[in-house]
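Dropping a structure here in structure tokens format, bear with me for questions.
What you see is the complex with one protein chain gone and the rest in place.
Right, subunit A next:
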Amino acid sequence: MSTSTPPIDFTPSPGAAPPLRRVLAQTDLELRLLLRNGEQLLLTLVIPVILLVGFGTVPLLDLGSGSRVDFLAPGVLALATMSTAFTGQAIGTGFERSYGVLKRLGATPLSRPGLLAAKTLAVLAVQVLQAAVICAVALALGWSPEGGPGGALSAALLMVLATAAFSSLALLMAGTLRAEATLAAANLVYVVLLGLGGVVFPVDRFPAALLSLVEALPITALSTGLRTVLADGAALPLGPVLVLLAWAAVGTVLAGRFFRWE
């Protein structure tokens, strides 16, 4: 096994790679794993596109006045943001924790902040890919977003805020529950928020008492915020921004407090 191979110089010469190289190497690996994982791709791309095409072309639902795809595209963008930043990340990180991967990486020069930075960069990269695919499909279905470049910028800002909120909640779940419990809970949350959060069903059909509760959900804040900007062409709405900021703050504080690396 080793007799024919040339000798290797193991003379100690320790040293950490520069921080940026470490984070980019880890980001590269995270992205490879995300893009290779069939279940993750189902969650991040296939389901959002099916919802967009399905509900966008077949009048199964009464979506109110206006173009179906103009209503759906912002909701599906919100769903895609949640599926990557929350569902996928919670499940992936939960299993990495239970397999001792987080612990093992913690023993390398990567450092924990470096690992979190790499995970965040990988999530953002996947979201750029998702947004490109979803926007392309929506435009092909006749989507005409309002708001121009300012609207696009506002939409991007909402998605980044939502990513912060969803990621911190994902890490809170992955860092405190068993991996199997995280898998079940993250999928349950995904389905419930898909139904409640204004993704494909308009939230104004809910009774008033439920509505205020639903509007406090991060997914609803994102979908209604995106709709305000992209469908109505209005300015960045303050309410959804505050809701997302609040979730991000609570999630970050709790994750920082309760996250367990093993």
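Here is the rule we go by: a contact is a pair of C-beta atoms (placed from the backbone, for glycine too) under 8 Å apart; a residue touches a chain by one contact, two chains touch by 3 or more; residues count from 1.
Going forward, contacts and distances are computed from a predicted model.
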Of the candidate names "Cytochrome c-type biogenesis protein CcmE", "Xanthine dehydrogenase subunit D", "ABC transporter" or "Phosphoribosylformylglycinamidine synthase subunit PurL", which one corresponds to the UniProt protein name of the undepicted chain? "ABC transporter"
Given A:G15, A:P59 or A:G148, the correct residue touching the omitted chain is A:G15
Cross-chain touch to the chain not pictured, restricted to A:P7, A:P59, A:G148 or A:P207, is A:P7
Provide the residue numbers of subunit A that touch the chain removed from this figure. 1-2, 5-17, 21-22, 25-26, 28-29, 32-33, 36-37, 95-96, 99-101, 103-104, 106-111, 262
